[in-house]
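Okay, handing you the structure first.
Complex shown without one protein chain; remaining protein chains in place.
Labels run A, B, C, D, E, F and G following the written order; every chain starts at residue 1.
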Amino acid sequence: MTSERLPPYNPLRFDWERGARTGVHECVFCDGKSAEQIRHILATAQARGAQLLLTRLSAEALEALGGEFELDYCALSRTAILGGLPAAGEPSEDIALVCAGTSDLPVIEEARRTLAFHGIDAPVYADVGVAGLWRLMSVAEELSRFRVLIVVAGMEGALFSAIAGLVPGLVIAVPAPVGYGVSERGSAALNSALASCAPGIVTVNIGNGFGAAAAARKVVAAYHPEISHRVD
Amino acid sequence: MTSERLPPYNPLRFDWERGARTGVHECVFCDGKSAEQIRHILATAQARGAQLLLTRLSAEALEALGGEFELDYCALSRTAILGGLPAAGEPSEDIALVCAGTSDLPVIEEARRTLAFHGIDAPVYADVGVAGLWRLMSVAEELSRFRVLIVVAGMEGALFSAIAGLVPGLVIAVPAPVGYGVSERGSAALNSALASCAPGIVTVNIGNGFGAAAAARKVVAAYHPEISHRVD
Amino acid sequence: MTSERLPPYNPLRFDWERGARTGVHECVFCDGKSAEQIRHILATAQARGAQLLLTRLSAEALEALGGEFELDYCALSRTAILGGLPAAGEPSEDIALVCAGTSDLPVIEEARRTLAFHGIDAPVYADVGVAGLWRLMSVAEELSRFRVLIVVAGMEGALFSAIAGLVPGLVIAVPAPVGYGVSERGSAALNSALASCAPGIVTVNIGNGFGAAAAARKVVAAYHPEISHRVD
Amino acid sequence: MTSERLPPYNPLRFDWERGARTGVHECVFCDGKSAEQIRHILATAQARGAQLLLTRLSAEALEALGGEFELDYCALSRTAILGGLPAAGEPSEDIALVCAGTSDLPVIEEARRTLAFHGIDAPVYADVGVAGLWRLMSVAEELSRFRVLIVVAGMEGALFSAIAGLVPGLVIAVPAPVGYGVSERGSAALNSALASCAPGIVTVNIGNGFGAAAAARKVVAAYHPEISHRVD
Amino acid sequence: MTSERLPPYNPLRFDWERGARTGVHECVFCDGKSAEQIRHILATAQARGAQLLLTRLSAEALEALGGEFELDYCALSRTAILGGLPAAGEPSEDIALVCAGTSDLPVIEEARRTLAFHGIDAPVYADVGVAGLWRLMSVAEELSRFRVLIVVAGMEGALFSAIAGLVPGLVIAVPAPVGYGVSERGSAALNSALASCAPGIVTVNIGNGFGAAAAARKVVAAYHPEISHRVD
Amino acid sequence: MTSERLPPYNPLRFDWERGARTGVHECVFCDGKSAEQIRHILATAQARGAQLLLTRLSAEALEALGGEFELDYCALSRTAILGGLPAAGEPSEDIALVCAGTSDLPVIEEARRTLAFHGIDAPVYADVGVAGLWRLMSVAEELSRFRVLIVVAGMEGALFSAIAGLVPGLVIAVPAPVGYGVSERGSAALNSALASCAPGIVTVNIGNGFGAAAAARKVVAAYHPEISHRVD
Amino acid sequence: MTSERLPPYNPLRFDWERGARTGVHECVFCDGKSAEQIRHILATAQARGAQLLLTRLSAEALEALGGEFELDYCALSRTAILGGLPAAGEPSEDIALVCAGTSDLPVIEEARRTLAFHGIDAPVYADVGVAGLWRLMSVAEELSRFRVLIVVAGMEGALFSAIAGLVPGLVIAVPAPVGYGVSERGSAALNSALASCAPGIVTVNIGNGFGAAAAARKVVAAYHPEISHRVD
Partner (left out) sequence: MTSERLPPYNPLRFDWERGARTGVHECVFCDGKSAEQIRHILATAQARGAQLLLTRLSAEALEALGGEFELDYCALSRTAILGGLPAAGEPSEDIALVCAGTSDLPVIEEARRTLAFHGIDAPVYADVGVAGLWRLMSVAEELSRFRVLIVVAGMEGALFSAIAGLVPGLVIAVPAPVGYGVSERGSAALNSALASCAPGIVTVNIGNGFGAAAAARKVVAAYHPEISHRVD
């Protein structure tokens, strides 16, 4: 990792207890890590027999890893799961995933797979952007049944407010890095989520489908002790 | 205006022909001008017998002017009209004014009075913010009849997209300086207008009710030669 | 509200069903509204016999209102409640309020009173900033029992990550407008909440204690049907 | 689109009625969409026999699509039209396209083709930037005849104000992503449009030739019922 | 200046040779200095018999100084000159001052008085903003005779480019803190100056009439040895 | 602190061990705290017989406190010390304070008094800004003898680089909130410190004289065990 | 340039008189222009027998042009001159080029070649950054002889102030796009130039060596009629 003159050191202290302590496993954010670093992380986890979720793993990095590890990879969301996803359960009655348009699907999938990794299968309501409000209205009643809605939208993010004004569930806004000019890779949508006139919206960082899923899972686990036990 | 040692000069070149040339009169933006400067401008216009619209005229500046000029003043919008408003006409069938909430009314009034100054009486649809979409839905059909909609909203400005997805008229968005934190005096609403997923929205600067009215008047005058002649 | 030449219009469309529809009542954000506008809103609500929460009501605005309305006012949080708070209930076992230092208390109180207005009495853990980690550690186990933690912090907002790494509950971060230079009225704390390395943090706008409380109430109500019924 | 373990869902809800409802067809913004996603969208539209405008379609994405669809592609503006452009009509007497320099032509062409897609052939006045004001002056009288002027300019965007001070038509400013340093991909031009001292300028997002054309079409259609019927 | 326990120190090292070395005297920027600090500076200069220019001296600070010093004060530009201005000379044939509107006059006067302090009497061309281009055109030939043009404009600052495209002299742009919303106290005008499509514009900080005058004086002095000798 | 209906709580957990643990006492940042809150803090400290440093204590807040506490107050730096400063020691041979101009003295004094509170008397080198480099050169040799230099500068902050290129000591840059336009209350100076071409500069937040002093004290204490013992 | 259905138009109106009118020829900014567009511009100029300066012409664009035109190309500055540079003259006694380090040389060369294109040969003083002030001091007297100094610096841009405090000539600052983090492609250096405490600095956009040379030439031409005649 560096020239030979300097002594080596241990670059990794895994937080294996994070799932038991906080309800969300330690996952690995791969953007900016070298293939060598990711390989070292995977090998450490595999040696322990642990499952592991990797986010922002580019196709190039995946290729550089070779076939060394058994990874369930999704190119759209750039996520990989060491050890594969748990078996399918019932569709969740607590959490729904909603997005404004096709460009938001990579973020939807990062959230969906994070939930699946933690044992929750959430349904998706796609392409309900406010430029055609009838699309949202046609699913509004259905959306009202969920306790948590992970809503993904880019550009101006008007969808966050429109939904929060219609349903009783908690809206977790995920601004998507979709747009140009003033929407600067998601910033206009982020500010719309934060400045919304509709109370009860909370938000996560731009494109952070993983974080939204982690938060949603915390809410559900707080009231479903049996789900909470799956994390360890 | 300065110490006596330096020679005086003429600080003012009025653009009296602007109305005839562009369809919008020269108006006076008072913020940052001293009472002495505003008095000089008013006296020049009064000497010519001209009507004049003043925007951003604070109550303090008005008081400093004393009772020297006959001004129709509106404290809410901080506008004054030298010579008074033209007589009422029929309510406009071309232009409507729409806003999200009570905090947007100063901007609505700046636009409404600018239109009235140019001979157009536009109706107001207030408090139709998206946090309660039914409010917007209940007037959607009515709004569909107008050719131009001046829409004022602060905070996250989701109203711009919601309306533009429902009606065929041109939406002129006016971001209102309402909000705090990331909405920084109107910036989140401005970016929502610019980044909207609903095509056909145009925007003006934050709080610029005057500019929105001027643009709306240009549209109407382009197709109503009789209105266009009122300006000069 | 404007000069007499222009016709009056109805400035207000109350969303009285919001509580039943979304679980959070319509509340009134008073910053930027004139005393006249606030008086009109209060009179409308009082005529209907409705309770109403007002946020960002300055002491000056309160004084301008005179003694016309029966308001339970808190100077620290600048909130007022028309009709008074509901009677005290049991301390909440779901929601805790946590803050870093004394300067965060106005935001804590806005959140606490919003919860109380919606029927929830949440305990406060004050002054547990990370500059002295032992303070946080001494209450960590206690905090682990709550399902939702509203955490208020200004300056660099390190408290959000520190708590989210220790407890299983959902952390709703409220960046406080405390600081100077690069923390620009709360922006550094906001970005810390959004960029946190600890998964499961969600955030609201800077200083938005009201919004955090609204979100927390939505979570609790989703699993406590009896609480949810109190809102209407 | 994702790993096989998770169930598929419908990613697309086309808003086929948008043209009839708002006067502007649903178009597809391709930047950030995968070739697979674009192919799915085109196939859906083609199956219905619909025409479709695609914007921001890179040459690489076009190539990845192969020859599967009949697309009228323009490399300069990166737009494609499924089903081809409508036949030429008379040059528009309502709308003109104006730009400051050669670098603005991609945006001009996006606007021109969007108008042509909606049945309007607008003339172009190119290279009239203010660094040589005589160029603008030589066409000023001609420009005065149009009701709407779509003006494209990058760098400092002084052209917007110069034109708006000369002609009675509505100026729709389109800041072009041309420049470096403080003009940060079009931001200085955007702010010039918003802050202009010349009343009656409205603006759209940076590089948004499509949006400017959509707005211009709305204005024209409002007064030309026969044009308005072409959209459906 | 501080509590008595800590030892005093010399807070001031005047750079009396700056005029001889660089062609511009040391001047005093008063914004943020206490009246006590300004008094100490003035007393030091007066003791040496030196003339001194003070900028950004508010009326309040002037009043706090009392009548202790003989100052030629200009309220519009908030400048004061200890020892008074030099006697009037011929109007300068090298430098002209140009501005867009009345709101720019405080900056014009700061520049004019700085030049006068250094022995140059520059003529003023006021209110030639581009919203009415004929105003600029009517003085364009006259402006072509000057070697340096200090041009002051706020809002979108289109005037800088318009002038630089018409005349051979050096344009020193001074963005004025005039505007609101995106023009944020002069920033849009600053960026227009920097991003201008017209070559040969240089700029100074927002509202820095003093700096523009200092630069203009350096240009003139470089070719007029007799003027250069007046500074010391 | 809030309405009577809600139960009281303990708003304060003092970190009395901070001095022993980190070498810097807990101090109180007063900006944004109410007089009532500050009084409660002072009373708690006084009851324990502790000394306490208060920063950003405005003259208004001081007055509101009345004469209740024995405070050594400095109006220039807005600092107060409960219990008074320790007796004078020898001038420090480790730490020097340097500033560019008179406007920087409030920050210098905040740093000087923080050091004095911790038992270190540091000498001040004032008004050595780079506009007259000879001023810096005349003290360069003297400055080379110190191990740590706290350097305060506003505007463009060129002084940081100039000093760091001349001396072997550690330069702790404190950007001062002096300037206007692009220097936005210290931001240009901050960025100059961070982006300096001269290695070995570290920086603290804008105007943070307290933080610079705390850091400098940590350096000195690390090598002077006898000083380190004074803190507790 | 677009699909065949739409009619062609003239994309180019050359401003051939710009040199005679303003003292600086029309030059072509190539960044963002297609090879086809640049070829059309060159062919138009060549047909007229005109010389032409091209800036920001990448090596790729040059290659795409093939050998069709006779261009004097400089890879470091990415400039090309159609028709070649004028013959060498005497080294200029008016203008000097100064830079902080090796990374600034591309900007220096853009300025040097722009001057040479306009008939001025300016000497270069390289690598005199303030991290080693002796380097600047050793040439300070020499630099004092020039009337205009084009100074290029990136990172924190302290060189601008240091030079302006030492010499009587006009300093035209050119912030270089050198740096990372807060210096964001030149922004810290730009702000240092604008906020400088040393009077008499003017600035141009980041990396704008061409603009600095154009401004410098205007100054020189104003006092050297014989040079001014070379431009046409």
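In the analysis below, a contact is a pair of C-beta atoms (placed from the backbone, for glycine too) under 8 Å apart; a residue touches a chain by one contact, two chains touch by 3 or more.
Model, not experiment: these values are computed from the prediction.
Participant: Check the options C:75, C:139 or C:158 and report the residue that touches the missing chain.
Facilitator: Counting the whole complex, the residue in contact with the absent chain is C:158.
Participant: Please identify which residue in C:101, C:119, C:169 or C:207 touches the non-displayed chain.
Facilitator: Result: among the candidates, C:101 touches the missing chain.
Participant: Pick out the residues on subunit G that sit against the missing chain.
Facilitator: Residues of subunit G in contact with the hidden chain: 72-74, 76-77, 84-85, 88, 102-103, 105, 109, 112-113, 116, 121, 123-124, 126-128, 131-132, 134-135, 177-178, 180-183.
Participant: Which subunit F residues would touch the chain omitted from the figure, given the whole complex?
Facilitator: Residues of subunit F in contact with the hidden chain: 18, 21-24, 27, 147-148, 164-170, 172, 190, 194-195, 198-205, 208, 210-212, 214-215, 217-219, 221-223, 228.
Participant: Footprint of the hidden chain on subunit A, which residues?
Facilitator: 1-3, 5-7, 9-13, 15, 17-18, 26, 29, 31-34, 37, 41, 175, 177, 185-187, 190, 205-208
Criterion: only the chains that are shown with their structure count from here on.
Participant: Roughly how far is subunit A from subunit G, going centre to centre by Cα mean, in whole Å?
Facilitator: About 48 Å separates the centre of subunit A from that of subunit G.
Participant: In whole angstrom, how far does the Cα centroid of subunit E sit from the Cα centroid of subunit G?
Facilitator: The mean C-alpha positions of subunit E and subunit G differ by 27 Å.
Participant: Centre to centre, by mean C-alpha position, how many angstrom separate subunit F and subunit G?
Facilitator: The computed centroid separation for subunit F versus subunit G comes out at 44 Å.
Participant: Any chance you could list the residues of subunit F touching two or more other chains?
Facilitator: Residue numbers touching two or more other chains: 131-132, 177, 181-183, 187, 190.
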